[in-house]
Structure formats: structure tokens, C-alpha cells
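Here the complex is missing a single protein chain, while all its other protein chains stay put.
Residue numbering begins at 1 within each chain, and the chains themselves are lettered A and B in the order written.
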Amino acid sequence: MEQNLLLTYLLFTPIVGSVLVLFFKKEQIKIVRWFGLFISLVAFIISLLVYFNFDSTKSEFQFIHQVIWISSLNVSYNVGVDGISLLLVLLTTFLTPLTFLSTWNSIEKNIKMFTFSMLFLEAGMLGVFISLDIFLFYIFWEAMLIPMYFIIGIWGGEKRIYASIKFFIYTMVGSLLMLVAIIWLAVYASDITGKFTTNLLELYKVGPTIPHQIQEWMFGAFFLSFAIKVPLFPLHTWLPDAHVEAPTAGSVILAGVLLKMGTYGILRYCLPLFPQSAINFAPLISVLAIIGIIYGALVSMVQTDMKKLVAYSSVSHLGFVVLGTFAMTVEAVQGAVIQMINHGLSTGALFLLVGMIYERTHRRDIAYYGGIARIVPLYSVALMIASLSSVGLPGLNGFIGEFLILLGTFKSPVLNSWWYTAFAATGVIFAAVYLLWMYQRVVFGEVKNPELQKQLTDLTTREYIVLIPIFIFIVWIGIYPGTFLDLTDLSTKSILQQVSTFTFDLFK
Amino acid sequence: MINLIYLTVLLPLIGFLFNGLFGSKIKNEKVIGIIGSSTVGIAFLVTLLAFLETLNLPVENRSNTVELFTWLNVAGLNIKFAYLVDQLSLTMSLIVTGVGFLIHVYSIGYMHGDKGFWRFFSYLNLFIFAMMNLVLGDNFVVLFLGWEGVGLCSYLLIGFWYDRKFEKGTVPEAAKKAFVVNRIGDFGFLLGMFLIYYTFDSLNFSEVFNKAASFPVSEATFGMIAIFLFIGATGKSAQIPLFVWLPDAMAGPTPVSALIHAATMVTAGVYMVSRAAIIFVSAPTVMMVVAVIGLLTALMAATIGLVQNDIKKVLAYSTVSQLGYMFLAAGVGAFSASIFHVMTHAFFKALLFLGAGSVIHGMHNEQNIQRYGGLKKYMPRTYATFFVATLAITGIPGLSGFFSKDEILWYSYANGGFIFWFIGVLTAMMTAFYMFRLLSLTFYGKERFDHHHVHPHESSSVMTVPLIILAVLSVIGGYIGIPEVFSGEHGNQFHNWLEPVYAPAIAKLKTFGSHTHLEEILLMVVSVALALSAIHFAIKVYTKKPSIAENIAGRFKSIYNLLLNKYFVDEIYEAAIIQPIQKGSEKVLWKFTDNIIIDGAVNGVAKLIDTGSGFIRKIQNGVAQFYALIMMVGIAVVLLWVILTL
Partner (left out) sequence: MSSIPIEYFLILSAFMFVVGVAGVLIRRNAIVVFMCIELMLNSANLSLVAFSSYLGNPIGQIFVFFVMTVAAAEAAVGLAIIIAVFRNKLTVNIDEINIFKW
């Protein structure tokens, strides 16, 4: 098979970078910062190369690079992308340099380790998205926990230890079950095909043939692991703690990319591997997703801490993604994919903005603020744009995702009831309530604390450089989503094709 | 020019971007004001030329589509960014850009010296951009883009003076209320769109409406679609039960109230209903609902308007009431009459608001009409134009309001029945009463303001010229829609112009009552006579004998309080919906479910393992002798077991 090394370069850039960081001296703070930024930019450029060479008229995986790794178990290093993973890879490489920039001044403690962790984390996330071998996938899935654990645990807020352990153990519980399922799956494959394999593309053929009852258990094991990561109600309580305690860079990556690993996993593994169970469980999961949408929004509404508010809003937004995925119509799944990107951008922007103001005042409680529009007008505008994008205003990115998801859910033959859409759409109302309410209390009104006058300064050039690229994409996706939707069109269809081929009899 | 229609959308967008990005640096009010106004002015000219061009086309070619680019293309869903230039959208565009332009010019004077001058103009331009998308959109999604866009602009502009207080709360609260209530409507609209897509497999107007006319779709489905769309309309157009935001929207600067909350945005719901006429007509029950809601809103808002003391509040309730009229018209199938009223209402209500703005401006931001009085001699031009507008809204024959309002009353009688007509006339009477109450308290009678602090003065000509133009329009605007009774064989020109748009809907409407011209004239005379008597009473009470008003208020204290407090609707919503949701979210969902149940379970498991380990840990006491003892016991047990099993 023809090998393409581009993805391997992409994956190894941050890995090599993170190792190289260790050779710097602890005092060379500036150099380490620039080096981290440089490496992440190189990764971004490579991912752009992947994008420009990607052929969106093909539905199969591209840029495949396969090397036998453990020959006795038939495990191989196998990477490749389709439209969906490419989009998420781009999101990862796009956000990482921005997080480096955003922490330019705020992270002071042990910058070397921080840069190391961030690059290592990037490698882990990229690995999750590009792995085509389920064993390799699992390794990256677990590997990326470690740097995140340190990022929260070392550079986090007051209750950082509690938060990081909670995050770690929550996720670990899920992944162990997944490991069991992976092993079972590989063994099952060897029973059927006579060959022990962890190659995803081969498992695609095997998975749907698993007898029903066992398949449901397998689905459950995989899904639980992903659902914790998403997080799906009621497995979400690690998220607010982790978000609140994590440093800005951690929150951005956590919300921007890490959560997407869960939804990506559902789309890449749960659906095509266990299509029958996916359809059986779709109504139940959709109900949970809708509860998440409404619940996340309502709880978000009454938060007093800005970061927690944004964190709970993630529960709501990711509920949309899960709902769209399990509606299993092209519109809904396309919407879900684009919503993953949207959430990465808009929630990422919100966390960045909250982080920026936190850097200046070291306060996150909404009650402390009020009337900052007078003091920092440009910041207020930026916060408005990010909020509106999150609210789902047409013309900005959020609308495209939510609209497609709800539309697709409405006509979904799997769910087959418009009540799902009706309830999910109330999330649209609540989103406006909690974000605008927060905005009103923070930005509008009279200046509440005279101290704010002293503490706050408007956006700096560095902060502009962080925010403007995000805003460009927020508008771009809102006005001309074709660029992104076309990329994922065939990949989405092929996943749904896989589902419908094996579940044809269920639809009669 | 039809092909250049996108300019009418693009220009305000450019104006918005320019003023928004560079406005704070320019600082020169003239430059900002001229850029802001001229973009809308040019947009108006473009629309006018497109209108004239369309007028010259044969009737069957008057509907044209201008495609820009593909917006969303997923599976079967293909949404183009395209504009539909037909009779209806042109009419609306002319109103939006025309009245919009005048209000922009007026704002140059009204907002003079405000710190946020540039911000104001960029928001106004953004509003025109969104509104044009709303009226020109060729499919439901572009319409929705405009729909939400105007909601956003409304939010931004209501909250324009974001650090001021407003009534019991603050300005930003009023703005948020407007946005959220609108969003509730949008929720309905969204569901309506989904159901349309589900049923007709398209969201494009022409496709959907063609299919709606010919497809065998059940009445129930049509009813669902129509009711969802109507929920959207009640949000945007402030109808029962979602009208509560509009009175609060008066927290914004007055030109905003004139443009957004009187002339254009609030009529978006009417526009949408009449655009989707075919769907509504296919669901007679919903038509009835629309008419009844419209009628009730008209009546209720008029009763509240009777006792309000804030000049803008009176006008706000009057707007709600007039919007109710428009829905009444749409509900009885008189779509062109409702659009006709949209137009005349845009003229005279914009004029009333701008006039009110001029008064407020001249009275140093005093809005309570009890503290006005005798302003006629200080503000002659404002008074004259305000007077014309008041006559127009009360439906004095010869002015624009008469033609449109009477057409609505006539159709409600013909298609709805006597009771519809009767409540309509009752509302018209109240309208006449509260408008003349407002006029009298403001311009006639004793001067009740504090002469030491308030020096009433006429506004500058940049403000009064738009007033005069609107006054002229309020007078002559009605003559394009003279009812058939008077115009004879030519028929109603306005109706003829719009007729092709509604032809399929009208064809489906079965119950068009046939009544004689004599009846029509008779009803007209009755309604005018009643309005005139109300006017007479109002002037008499409020200029000559204010004591009568107090007596009445005193005698019917409970009713008076009920009206003054707007039927306590806000309080009821607060207590029945907002508080439970908020408290429930905080106490039950967050602090109980999240923190106690879920986190309790999670931390509980951790705790269980922790305590369990604590017990086991005690065995590990560090004394070697104890370990040895355990070892011996172990050996003994094993030995015993071996021996016993041998």
C-alpha cells in the first residue's frame, strides 16, 4: 500500500517538540515559550498541508500510514484521516498555538513543564483523531489524560487537586471498560476471521456481526467511556470542577478539543462498530442528551462563577452534538460534526475571554463585575460576539450546527418523533437567557466596583492575535459553512451507510 | 435594478462595519451620521428603482429571485442566500428603507452629543441590514437570519443606554427581556420551519407554497405548521401572550422605538404570516386563532393604553393594539389589508414616536404626560405633525389610517362576523380616546411643568423635516388603497398590486362573505361617528375638566389599578414562570441534583473505598510480631485444611 508520511510528521512534531523542551534550562522562560509556540505552529502548518492535499470527493480514509508494531498480535501503527477527523485535527492544531499565546503572561510556574505538557497533550489528541487502529487509539486516549492531569493539578486554582483527581478517575473508569471491550472485540475477530486484529477498518466488518446481546454490552462499554468524556448527563459533574480549576489554557483545550474526543469516539466507534445496538439505544441516549441540553442550560443560568457558567453551557451544547449523532440522518450528523467545531471555537473563545479578565482581576464571580462596558469597550464587544456565537445567532457559527441538528432530528427515522426536537429546541431559548444574563450582569449597568477602573485594561495586541482568528472562523462558518460541510459530507454518509447496511431489517 | 437588490442589504452592512470599526476614531458626528443615513438612503433609492422596474413588468413576471451564493447544502437541504423581489417584499422594503432613512436623519439631531453616537448609527445600520434580509429572503432560513438579526439589533438598541435605570429595573434587563421573549417565539418559528421541511422537503418559499397549494397534506399538519409559525409571530409582533417585551422596549432611545418597535421590526410577524398566507389559509382553525388573538390583543392593549402616563408607554400599547388589528386582518383572510395597515401604521406611528421624541427632547427627557401641557405654542411644528398623526391613527376620514383601519373592520365584519367588527370598533373608540388624551395632556391645557428647570423648545430642522415628510405620508399614504366602494371600477389599487402574491391563498379561502356596498358605508359611518364622540369626550375631559377623569378613576379604583398595572401580566409571568425556573434550577437542579445526588454518588463511592481501605489498613500495624502471628495462623489453617482433606 502506498504510504503517506504527512500524518506521521504531524503526530511526531509535538512529540519531538515536547522532548526537546526538556533540554532547555529552567531559566530560559522566553525561549521555552517561543519554542512551544513555534512547534505548535509547525504542527498547524502541517495540518494545513493535510487539508490542502485532502480529496473531499473520496469517502475513504486518506494519508494512511501503516507500520506493523506488534506482529504477534497483529497490532500496527496505523493512521489516516477522513473529513471528520481532519476537521477535528485542524481544530486541535488551530487552538493549541492560541492557547500558548493566551498563557503568555499568566503561567509563571515551571513554564518548561507546562510547555512539555501542552505539546504532549496535543500529540495525544492528534493521535486519538488519526488512529485507525483501536489499540493505538486506546493508547493515545489514555496518554492524553496524563498531561491534562498535570495541567489541572499543577497550574490550576485552589481546589485543583480535587478537580484533577476527579477528572482522572472519572475518565479512567470509563476507559477501563472500553479496554475490556477492545480486547473482547479483537479476540472475537480472531475467532471469526482466524486472525487477531485491532485494525479498525477490519473490525468495521466484524463488529456488526456480533450477536445482539453481547453487542449491547460492547456498545455500552464503549459508549460509557465516551459519554463520560462528552460529558453526557448524568456523568458530567467532573466537568465544572475541572474547568473551573484548570488554567485558561487547560479550559480552552478541555472544552475545545478534549470533549470532542468523546463525541468523535461515538461517531467513529460506537455507531459503525455496533450499529444495531446504537439504534436500539438511540432513543434512550437522545433523551439523556436532551436532558443534558436543558439541564446544562438551566444550571448554567444560576451560576455565580463565570467559568462554571461556561462549563455548564458545554454540557448543554454537547448534548446537541450527541442528539445529532444519534438522530442518524445526514443533516443531523453533519450538524453534529460542525457543532463540535463550533463549540470548540465559541466556548474556547468564551474561556479565553473569561481568562483574560481573570488575569487582570483574579476574580471570576459575576457579582464582582458590572458596568465594564465603559472601561473596556473592545473586550465587551469581543465577549458579545463570543456569546452570540454560543447562543446560536444566525449568521454566526452556532446557528448552523444547531439548526442542522434540530432539523435532522426532526426527520430522523430512528427517533421518529418530533418531541425530541421540540424539547431540544428549548435549549435555544435558555442559551439566550444564561449568556445574555451573564453578559448583562458583567458588562452592562453602572461600574460596580471602583477597583475595576484600576484593574482593567482593554485588550492587548497579543489578545487580539488570539481572538481574531477565532472570530474569523465564527463568522466564516456562519456565512459560508460549505467549506467545512463539504469536507465532512462523504465521511458522514459513509458512516451512516455502514449503519444502515447492517440495520436494514430494523427499519421495516 | 432588480438584480442589484442585494445592494439594499449590502450598503447598510457596509455602513455598519464602517461606523462600527472606525466610528470611535472618527468622532465627527456629521461624518458618522451622513454615512449611516446615506447607506440607507441609497438603499431606498435602489428599492424604489427596483419597484418602478417591477411595476413596468407584466403582472405574471413581477416575482423575481436574485441568487447570491449557496449557504447551506446538506443532503436534501439546499438553502441559497437568495432574495425574492416581488410585490410583497418590495412594499415592505420600501417601508423599511424609506421610513428607516427618515429616522436615520432624525437621529442625527436626536442623538446629538451622545457618547455612543457612532455605536448608535452602526446598530441602526445593522438593523436595516437584518430587516432587509427578513423581508427580502427567498426562503425561511434567510428570513430567520433577518428575524434573529432584528431581534439582536433590538436587544442592542434597547440596551443602548446600558448604564441607566428603567422603571423598576435597569435598561439592560428590558433589553434582555425583549431578546428572550423573542427567542420563545423563535422557538416556535424553528419548529414550524422543521415541520415545513419535513412535510414539503424544502424551505424555499416558492417550492413550499406551490406544494402547499397542490400537495395532499392534511389540515392537521397545516394547522401545526401554522400554529408554530404564529407563535413566532406573536413573539416578534408582541401579541398575546408574548407582548410583554414591547412596552419595556421603550427603554431604548426614541428613534429606536419609532423604527424598530413601531414601524418595521414588530410588523415582521405580520409580514411572515401574510407571506405564508397559503399555509394559514389551509388551516382555518388557526386562522380563527390568529384573528381572535389579534382582536384580543388589540382590545387589551387599548384598555391599558387608556390610563398610562408615560408618553412612550401609551404609544407602545397603541402599537401593540394596532398590531393586533393587523393580525385580525390576516386572520380573516384580508392579507393585503393587513399589509396596507402595516404601511400606514409605519407612517403615522413612526411620526408619533418621533414627535414624542421631539417633545421629550424639548422637555429635557421628561416622559410623564402629566407633567406636560400647553406645549402647542412652544413646539408648533411638532404639534402640527403630531396632530396629523393622531388624526390618522384615530381613523378620521381622508387620512391614511382611515382607509386601512376601515378596510380591516369591513373584512372582519364580512369574513368574521358582527362580534369581530364590534370589538374592532370598540378598540378604535378607545384608540381615539387615549390618543386624544395624550394629545390634550401634552399640547393643550395648563402648563404643568416646572418653568424654572424646563424650557420647552422646538427641535432643530434635522428632526422636524422628517416629521413633516412623515406627516405628508400619513395624509396621502392611504390614497393608494382607496376601497372599492369609493374608487369604483379601478378597485383598490394597493390590493390589486399585492393580489398576485395572495392569489393561491385567496383561492383556497372558502368563506368570503358577500355583502352590499350599502352595508360597508353604513358601518363606516358608525365607526367614524363613534371615534368622533370618543375624541370629543377626551378633549373635553383632559383640557377642560380634568376632575372628571379623576372621578372616574376614583370610582372604578380596582379596574383603574388593574389597567395601570397592565393586568399584572408581568407579575404573573414572574411568579408563575420565571421564579420557579430560576429557583428550581438553583435549588433543585444545581445544589441538589448536581451537588448532592450525582456528585454525592461519585464522591460517595470514593468515600466508601476510602473507609473500606481504612479498615483494612489497620491490619498493617507495623509490628513484626503481629505479621508473624498472622503467618502462623495462615500456616495452621492451610495445614488443617490439608489434613482434613486428605
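One rule holds for everything that comes next: a contact is a pair of C-beta atoms (placed from the backbone, for glycine too) under 8 Å apart; a residue touches a chain by one contact, two chains touch by 3 or more.
Predicted model only: the values in this text are computed from it and were never measured.
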**Fill in**
Contact partners of the omitted chain among those displayed are B
**Item:** Option from B:F69, B:F215 or B:Y627 whose C-beta touches the chain left out
**Value:** B:Y627
**Item:** For subunit B, residues in touch with the removed chain
**Value:** 620-625, 627-629, 632
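As a convention for this text, only the chains that are shown with their structure count from here on.
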**Prompt:** Where on subunit B is subunit A touching in the complex?
**Reply:** 24, 69-77, 141, 144-145, 147-149, 152, 155, 159, 162-163, 170-173, 175-176, 179-180, 183-184, 186-187, 190-191, 193-195, 197-198, 581-582, 584-586, 589-590, 593-594, 598-599, 602, 606
**Asked** Within the complex, which stretch of subunit A touches subunit B?
**Response** 166, 169-170, 234, 236-238, 240, 295, 298-299, 301-303, 329-331, 334-335, 371, 373-374, 377, 388, 393-395, 399-400, 403-404, 406-407, 410-411, 418, 421-422, 425-426, 428-429, 432-433, 436-437, 440, 443-447, 479-482, 485-486, 489
